[in-house]
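One protein chain omitted, others in place.
In order of appearance the chains are A and B, and numbering begins at 1 in each one.
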Amino acid sequence: MNEFDDKSIEQIEEPEYTTLNLGPTHPATHGIFQNILKMDGEIVVDAEQTVGYIHRAFEKIAERRPYYQITTLTDRLNYCSSPINNMGWHMTVEKLIGVDIPKRAQYMRVIIMELARIADHLVCNAVVGVDTGALTGFTYVFQWREKIYDIFEQVCGARLTTNIGRIGGMERDFNDEAIKKIKEFLRDFPKIFDEFSTLLERNRIFVDRVINTGPITAERALSYGFTGPNLRAAGVDYDVRVINPYSSYDDFDFTIPVGVNGDTYDRFMVRQQEIRESLKIIKQAMDNLPSGNWYADVPEFYLPPKEDVYHNMEALIWHFKIVMGESDVPKGEVYHAVEGGNGELGFYLLSDGGRAPYKLHFRRPCFIYYQAYPEMIKGGMLSDAILTMSSMNVIAGELDA
Amino acid sequence: MAEITNTYVSEELYKKFGDAILSTDEPYGMLTVVVEVSSITSVVDWLKKHPVINAHFLTDICGTHFPQIPGKELCAIYHMQSMPNNYRIRLKCFVPITKPEVPSLTGLFPSANWMERETYDYYGIQFIGHPNLQRILNVDEMDYFPLRKEFPLEDGSRTDKDDKYFGR
Partner (left out) sequence: MSKEITIAEMPAGLEGPGFFATSLEKAIGLARANSIWPLPFATSCCGIEFMATMGSNYDLARFGSERISFSPRQADLLIVAGTIAKKMGPVLRQVYLQMAEPRWVISVGACASSGGIFDTYSVLQGIDKVIPVDVYVPGCPPRPEQILDGFMQIQELVKNESLRRRNSNEYKVMLGSYGIQ
C-alpha cells in the first residue's frame, strides 16, 4: 500500500476547497439567488452570486405604460413594503408635474408608509429569528403583520400588492374602520413587540450567534453603496426621511438609530429600534391628522370619484383620459428618493412629454448592496453566511427588477 | 458648513475641466452636467475627492437610448451625492451606438460593478476597464440589448394573443 506516498501528502498540505452551490431554490436563501461558495470545511473562502432569476423587465414595461399604470409595477418591487414604493412613485410624478399635496394626504401617506416599514422590518427580523432557530418569534409576529394587512385592506382593498394612493393624493379618506384598526394596532402592538424583543434581543443564544457575523465597516459600506438600515447599522446616520424630508416627515419627532459594527446584531437592533420609531411617527401623525381634502386639485391626474364617472359626462371623459394616459406631462427629468424598507429607493424619471416615461430607472437598494455579500461572509461559517443574508433583507423582486 | 450651490459646483467644474464639460443644466434643481466621455472618470474622481463638494457616494448608474440623436445614441447617467453636504449631482455622457465605450468607475467605487453590468445588459454600453462585464439579469444567451428602443417589450412566444382584439 502506498497510501502515504509523497504525492498524496503534498495534496493534503494544499488546502482543499469544496465548491458548494447554494440556490437558486434553496429555502435558506430567502429568495431566488444563486451563490457558489468556495468552502474550506465549514469556512467560506470565496463566494460568487448569480442574480436575475426573476428578472421581469420593469424598466422596459415602464416605457410602455402610462404614468397612472406604473404604480402597479412599483408594488412588485419590494413586495414586503409595497406602499412605500407606490408613494415614492407618486411623489416622483408629483414633483415632475409640480403639484402640492394637502397636509392631510401627506399625513395619511406617512401613516401608511410607516406601517409598511413595520411590516417589512418584522418580516426581516422574524426571519433572522428563524435562521437562528427561533421559530416562535416568526409565528407570533406574523399574526401582527396580518393586522397591518387588514389596515391596508381597509384603506385600499388589497393586502400585499396594494396599489395604494393616487398621483395627487390618496384614493379615499380613511374610513372609521381603518382608523379604529390603526388605533387598535397602536394600542396592542407595542406589548406584543416587547415580548418579541425580550425573546431575542438579550437572549444569550441569539446574541452569541449574531454578534460579529457578517460585519462591514462604515467606509466599506459607503463605497458599496449601502443605504437604509444596513448602512445605519454600520454607524452612518443617513436617512432620506431626515436629509431630504418628503411628505411632511419634518413635522415629526423621531430619532435615527445607528449601530457600531455593522454586524448582524446591529442590523437586527437597528430594525427593531426603527419599528419603535415608526410607531412613534404613526402615533404623532394620528394625533395631529389635519382635516381637509385628501387629494390635490389636479383633475388631469387624479381620478374623479366613481359615482361621478357613472353619472356625469365630464367625469367620464376625465376618467377615460387618465386611464388611457392622455394627460399632458411636462418634459424634464427628476430624481426622487424615498426611504424604502431597505434603503434609498430612487426613481429617475426622464419624460419627453409623451404618455409614458421616456426612461424610468429604479434605484433599488438591494441590488446595490447585495454586491458586498461575498466580502461580508468571507472567513465566516456557512451558517453565518445564511444569517448574514437574511439580516441584509435582500428581496428578490427588488433586486432583479 | 456653507451650503453648496449648483453655481459654485459648475463654476469649479468649468475651471478645472474646461472643454470636457459640454453643458450644464438644472432640471428640477439638480445640477446636470454633460461630460466628455474620455474624462468621466477624472470628473467623478475629482468630485469624490474635492474637499468642499465631497461627493463621496455613487448613488446610481443607468443608461438610456436616444435613437433620434445620431452619433449620441446611448447615454450613461450617473447620480452622485454628498451626504454631509446633502448635495446631489447628475452626470451624463453620450456615446455613439457604433462605439459605445465608456470608462468604468469600478476602480473608484466597488458599487459601480453591478450597476455597470446592468447598464451593459440593458443597453450594451461597454464599460472599459470593468473586471467582469457580463450580463447580470438576463440569460447569457441573449443576443440583443433589450432596452434599446427598437426591441419589443413583449415575448414573442405567446400564441393566445390575437392582435385584432387589441386594436393593433
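Here is the rule we go by: a contact is a pair of C-beta atoms (placed from the backbone, for glycine too) under 8 Å apart; a residue touches a chain by one contact, two chains touch by 3 or more.
No experiment lies behind these values; they were computed from the predicted model shown.
Only one residue from A:40, A:146 or A:328 touches the chain missing from this view: A:146.
By the touch definition given at the top, chain A reaches the unshown chain through residues 24-27, 31-32, 52-57, 60-61, 72-73, 75-76, 79-80, 123, 138-140, 142-143, 145-146, 149, 159-161, 396-397, 400. Along chain B, the points of touch with the absent chain fall at residues 137-139, 146, 151-155, 157-158.
Here is the rule we use: only the chains that are shown with their structure count from here on.
Those residues of chain B lying in contact with chain A across their complex are 27-28, 30, 32, 56-60, 62, 64, 77, 79, 83, 86, 88, 90, 109-111, 113-115, 118, 122, 135-139, 146-147, 149, 153. The touching residues of chain A, counted against chain B in their complex, run 51-52, 55, 57, 59-61, 63-64, 95-96, 222-225, 236, 238, 243-244, 332-335, 337, 344, 346, 348, 350, 358-359, 361, 363, 367-372, 400-401.
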